[in-house]
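Before we start, here is the structure in question, set down as C-alpha cells.
The other protein chains are all here in position, but one chain of the complex has been omitted.
And now, subunit A:
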Amino acid sequence: MPRPPSPSIPEKEFLFSSLKESLRLDGRQPLETRTPILTFGPDLGWVECAMGKTRVLAQVDAKMVKPPPERPLEGMITIHSEVSPMAGTEYEPGRPSDEEVNLTRMLDKVLRRSDAIDKESLCVLAGQRVWHLRLTIHCLSDSGNMLDCACLAGIVAFKHFRRPEVEVVGDEVIVHHPSERAPVPLSMHHTPFCFTFAYFPDTDTAPVIDPSYMEQRISAGLISIALNAQKELCVIQKAGGVPLSEEQVLAAIDIAVNKAVALDKLVTKRLEEDWKGRKVEVR
C-alpha cells in the first residue's frame, strides 16, 4: 500500500489559519495538554493510557534469567513496541515507518537509559539470577502524539507493576507466589515524563504542546522533552528542520517542567486509587 497523502490543501490552509489565531481544532489552548485517562487492568503492570483518541496499552512482566557475564550485578529491561495497522491506516505490518523507529528509540531513551528503574535492585544472586523485565507497548489508536502517550503508559506500567518476593538461602533461590507473600514494587529512581511540542513553518504561529494528528502532520518540526517532576532533564530530541533559538527551547522546557509536576500528581493519585481498590491477601 502506498504512503498516505499529506493532508489535503483545504485542510492545511484551514489549520494554518486557525493556528495563527491560536485556535485549535479540539478547543484547547496552544499550551494545554489533553488530560490522560489511565485505566488499570486486572493484572499488576497492565495499563491503558488514553489521550483523546490516542490509546496505548502497556504491559510489564518479569522473568528470572542468567545475567550476561559483562553485567553480573544488573537486571535486564527490554522494551517491545510495535505499531500495527490497528493504530492507523498509514502503518504497515513488517516494515517499520519513520515514526515507529522514532517511537522505539525514544521509549528506549526515556524509560530504559534514563535509569528510571534501579537495575541493581533486580539482581537476585550475583552472576546467577537476575530479573528480566519486559515491557510491551501496543499502540491501539493514533490520534496524534503517540510518543508521549506511550512513554506515560510505559512508566506508569513500571510503577504499577510488582514483582514476586524472592528469598535466597545459600545458593538456592525461592520465588514466593503472590498468594504466599505480597509482591514488591520495583525500586525506581525517578519518573520521567515526555512532552512533545510542535512548531509550524510560519514563525508567527505559536508552538503547540501535545499536537493532535493533523497538527503533527502539518508541523515543520517537533521537539520532545523528557523530564521528571524534580526538574531533572532526561532527553531532548528535536525532529524536523525548523530552526529554534535557545530562548524557544528554554521556554519549552519551562512549560514542560510545570506540566511534569501536574502529571506526576495525577499519576500518583490514580495509582493510589487503584491500589486502594485492590485487595491483596497476605498470609
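Definition applied: contacts are C-beta pairs under 8 Å (C-beta built on N, C-alpha and C of every residue); 3 or more make two chains touch, one makes a residue touch a chain; residues count from 1.
To be clear about the criterion, contacts and distances are computed from a predicted model.
The protein name that UniProt records for the chain not on display, among "Signal peptidase complex subunit 3", "Protein inturned", "Ubiquitin thioesterase" or "Ribosomal RNA-processing protein 40", is "Ribosomal RNA-processing protein 40". Looking at A:25, A:101 or A:126, the residue that reaches the missing chain in the full complex is A:25. For the chain left out of this panel, the touching residue among A:6, A:35 or A:258 is A:6.
Looking at A:17, A:187 or A:230, the residue that reaches the missing chain in the full complex is A:17. For subunit A, the list of residues touching the undisplayed chain reads 1-2, 4-15, 17-18, 21, 23-27, 53, 89.
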